[in-house]
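Here is the structure we will look at, set down as structure tokens.
Complex shown without one protein chain; remaining protein chains in place.
Presenting subunit A:
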Amino acid sequence: MSDGISRADVAHLANLARIDLSDAELDRLTPELTVILESVAQVAAIASADVPPTSHAVPLSNVFREDVVTPGLTPEQALAGAPAVEQQRFAVPRILGEDA
């Protein structure tokens, strides 16, 4: 991680995240992300085995809801923001190789 991130890594991640980056943007973002990763690495260096990794800002666990049905949206409400609607369903471009 301390080696930073390569331009190819940034291009790969952008592709996975469906973000279209220009060459100029890749040139700019690669050193910026390297700085960010170096900052994170400093925190990682301080953390020792007796400090558990944190993924949440609040120290809570076991927050559950009862298994009870509550009203949701009507189909009209649910589909109101859809790019296109057909047969009361969201109509979207098909993705190659997608499972049923």
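Everything below uses one rule, namely that a contact is a pair of C-beta atoms (placed from the backbone, for glycine too) under 8 Å apart; a residue touches a chain by one contact, two chains touch by 3 or more; residues count from 1.
Going forward, contacts and distances are computed from a predicted model.
Asker: Have a look at "Glycolate oxidase subunit GlcE", "Aspartyl/glutamyl-tRNA(Asn/Gln) amidotransferase subunit B", "Xanthine dehydrogenase family protein subunit M" or "sn-glycerol-3-phosphate transport system permease protein UgpA" and point out the UniProt protein name belonging to the hidden chain.
Answerer: Checked against "Glycolate oxidase subunit GlcE", "Aspartyl/glutamyl-tRNA(Asn/Gln) amidotransferase subunit B", "Xanthine dehydrogenase family protein subunit M" or "sn-glycerol-3-phosphate transport system permease protein UgpA": the hidden chain maps to "Aspartyl/glutamyl-tRNA(Asn/Gln) amidotransferase subunit B".
Asker: Can you say which of A:S22, A:Q42 or A:S61 touches the chain missing from this structure?
Answerer: Checking each option in A:S22, A:Q42 or A:S61, the one touching the absent chain turns out to be A:S61.
Asker: Since one chain has been left out of the picture, which residues of subunit A touch it in the full complex?
Answerer: Per the touch rule, subunit A residues meeting the hidden chain are 12-13, 15-18, 55-56, 58, 60-75, 78-79, 86-100.
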